[in-house]
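A protein chain is absent from this complex, but the other protein chains hold their places.
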Amino acid sequence: MRKLGYAVPALLFLAIALLFATPFALRLDSHILPSALIDLPAPEFALPPIEGRPQTLGLATADLSGKPSIVNVFASWCVPCLAEHPMISRLAEEGFTVYGIDHRDPPDAVGAWLDRNGNPYARIGADRDASVSIDWGVTGVPETFLIDRKGRIRHKIVGPMTPDIFAEEVLPWMRELAR
Amino acid sequence: MERGVGQAMIVELGHFALVLGLMVALVQAWLPLLGAARGDRALMAVAVPAAQTQALLLLIAFFALMHAFVVSDFSVANVFNNSHTAKPLLYKVAGTWASHEGSMLLWVLILALFGAAVASFGRNLPPELKARALAVQGMIALAFLAFIVFTSNPFARIDPAPLEGRDLNPLLQDPGLAFHPPLLYLGYVGFSMAFSFAAAALIEGRIDAAWARWVRPWTLAAWACLTGGIALGSWWAYYELGWGGWWFWDPVENASFMPWLLGTALLHSAIVVEKRDTLRAWTILLAILTFSLSLMGTFLVRSGVLTSVHTFAADPARGLFILGILVIAIGGSLTLFAIRAPTLKSGGLFAPISREGGLLLNNLLLAAAAATVFIGTLYPLLIDALSQGGDKVSVGPPFFNATFVPIMIPLLLALAVGPMLAWKRGNLSAAFRRLAPAAAAAMAVTLLAFLLAPRGPVLAPFGLGLAAWLVVGGLMTLVERTGLFAVTVSQSWARLIGLPRGAFGLALAHAGIGIVVAGISGSAWQEEHIVSLKTGERLTIAGTVLSFVAVTEGDGQNYQYLRGEFVQLRGERILGQMWPERRSYPVTRTGTTEAAIDTSVLGDLYLVLGEGDESGAYTVRAYFNPLAPWMWIGALIMMFGGFVSLTDTRYRVGAPARAPSRAAVAAAAAAE
Partner (left out) sequence: MKRALFALALLLAAAPALAVNPDEILSDPGLEALARTITRQLRCVVCQNQSIDDSEANLARDMRRVVRTRVLAGDGERQVLAFMVARYGDFVLLDPPFKPKTYALWFGPWVVLALAGMIALLWFRVKRSVAAPTSVPQLSAAERTRLDALLAEIDGEPHARGRERKP
């Protein structure tokens, strides 16, 4: 029995080694923060349209209920947002409702950006001081939230939506939510 | 063209030496072990030239890489990624170890140098122990050389060679950080000696006082270097990161701090083995764990499993490779421990209140402190793994303040008492009587601090009192041993001169901790002013008026700067000038803030120039950090104490093997 005591350090180390191995086995990315808002109603907010572009309509909590929707947090100065823009546009083309939260952007810059790259968003709310982004628990741009018809956040994508994520996460989720 | 070919040759030579070093490590890891098992002297003797050759080869590789940096050979990918022709020479040299690849090369180089030192100076070691220890060193070198050659080759080429490099992160272009890694690695890797000796002793199944005496100097050297390395890193963060923070409980800092805590414990438990031939299994375990934590630190810093301010770029292949090394090295040695430790014969007896008892308490608390840091550092990883990435927690400074600090306080309180206790059976009340001056100093300082700053933080005056207790307590060990105030001054002087160096080392290291504690306590009184200031305006901090005179711009060697000029005034008397800077490095498009720091005994006046606005006003941050310099000075004294102990003739590395000393004979007689 006493002899077993000497094996305790080795056993403890075994446990620690297993712990060290999990990030590799599970392909965890220590940089992605899971959302605290999953399955909760979207936060209460009301954002004005982009200054000088009333046709962007603005975005508020009430807009999110009734049918499933996608809320994409973007900015004109954000390079990965440009990279994912074709995916966002495709979502709109496939008939999904896509809303935008424009994060910390000068109105002129975002206007020019939308003119240049196309505007797939049914509504855009301008979050110039990022306070609504904080309400959504946003850690950076782009981030994309998938919302069900009751206005609850069901899934979140951190970083640009790649074609893989589009096909393997977003489409299945949205089909599920539309059911 | 001629020069280009010569340069290419040097790089290839370095690469070749590196690969050859791998081969030599293979020999060193295997033949001496075989020799020791068979009792074959010739095979065992292979360890010595192998270790020496290994060191020579890695020196060649290291200097070849350094040469590539100095001449800006951008055909080497590592140089291209971390250097630039306009970079100052010092940082070209330091660039050799600034990247992941280069720092790994430095790591194995230091490992090889330690091995060569044992091979060359350890003539008095029993041949089996030496052969086995060097073989274990060879195994570690083999693992890490394979890691370097197969996943992180510093000599990898780019074809065609780019014309200009990407430059080094400007934060790293700093004298403090240039010397931080070598010192840190000397510490980290130095503990490999204790590890190798422990593994060798376990293979042999024998450990005694002599073993502890051989291990102690290496441990002491590693400890002193690690102390210096950590202090240098902390100092760098303090002056370079721009807000005067000096310790963040960041995983990378913790990675160096955990081996320090256990290494400190090892240093003390080895004394018990040496003097009293007991606590053997525990000391062996400590030797294994200390170096294991160094290895884990290497893993944490380079694998990307934890997020930290200053990790190297993560690469899963590298992480898995090091994890493999960890499993073999730590798992292997702990398994060996599980098998062999129960067979180690039990040592001498001592009362709980005794010098040994004090050292044991030191070990308990240091081990618990190390465990606390360990749990706090790895807990986020545990939650991440258990929730499969679905949940995350942060473990920040408040956790460590609430757990680590309460464990350290009894340790620091006991630290002055331990050296006052006799071996085997001590007298606590007599020890306290002898510490009366330290207690008086502690109370006086605490009271004085309360009187001077009645409305300040409550705990800080007690911190200062603790510091006084430690400093005076440390010096009292010398007073005690020289009989000062008890015998005549000349007699005391004679005794002082006759004292072993270790006694001075002890007094210095213990008093040094006190000074560090004073510095840490002082930071509680930090004064901060964040203002928007135009030239011509003034601000007052800690009784000093700072007048913002002007802002100038200019070019440094590889950066542009914006420099504020401030004049320090007391009344209308000019005390001095301060020039905080903001630098911009065009190549990396990043910048640094260079705080202006005016250091005095009382503390640092710390001034940072922030952003300017259209009205010509600048954000100016001024701090007064009371006693801040004491932290680095205290750490320096601790390090110095370590080196003083190292010069003790008893631990001289090349000292001839001594017959059991009189002390050992007397102790043995007493034990019987």
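As written, the chains take the letters A and B, and residue 1 is the first residue of each chain.
In this section, contacts are C-beta pairs under 8 Å (C-beta built on N, C-alpha and C of every residue); 3 or more make two chains touch, one makes a residue touch a chain.
These numbers were taken from a predicted model, which means no experiment stands behind them.
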**Message:** For a quick check of understanding: of B:Phe150, B:Trp243 or B:Trp493, which residue touches the chain that isn't displayed?
**Reply:** B:Trp243
**Request:** Based on the whole complex, identify which of B:Val531, B:Val567 or B:Leu602 touches the chain you can't see.
**Result:** B:Val531
**Message:** With the missing chain put back, one of B:Asn124, B:Thr335, B:Thr544 or B:Thr590 would touch it. Which one?
**Reply:** B:Thr590
**Asked** For the chain left off this view, which of B:Ala8, B:Leu448, B:Ala524 or B:Val551 is in contact with it?
**Response** B:Val551
**Message:** Take the complete complex as the reference. Which residues in chain B touch the chain that isn't displayed?
**Reply:** 242-243, 245, 248, 250-251, 307-309, 346, 349, 352, 360, 364-365, 367-368, 371-372, 375-376, 379, 382-383, 391-399, 403-404, 407, 419-423, 425-427, 430, 434, 480-481, 483, 486-487, 495, 498-500, 503, 530-532, 551, 553, 560, 562, 582-584, 589-593, 608, 610-614, 616, 619, 621, 661-663, 666-667, 669-670, 672
**Request:** Could you please point out the chain A residues that touch the chain left off the display?
**Result:** 33-37, 43, 104, 129-131, 133-137, 139-140
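We adopt the following convention: only the chains that are shown with their structure count from here on.
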**Request:** Quick one: report the Å distance separating chain A from chain B, using the average Cα coordinate of each chain.
**Result:** 42
**Asked** Where on chain A is chain B touching in the complex?
**Response** 2-3, 6-7, 9-10, 13-14, 16-17, 19-24, 26, 28-34
**Residues of chain B defined as touching chain A within the complex** = 281, 285, 288-289, 292, 299, 303-307, 316, 319-320, 323, 326-327, 330-331, 334-335, 337-338, 341-342, 378, 381-382, 384-385, 388-392
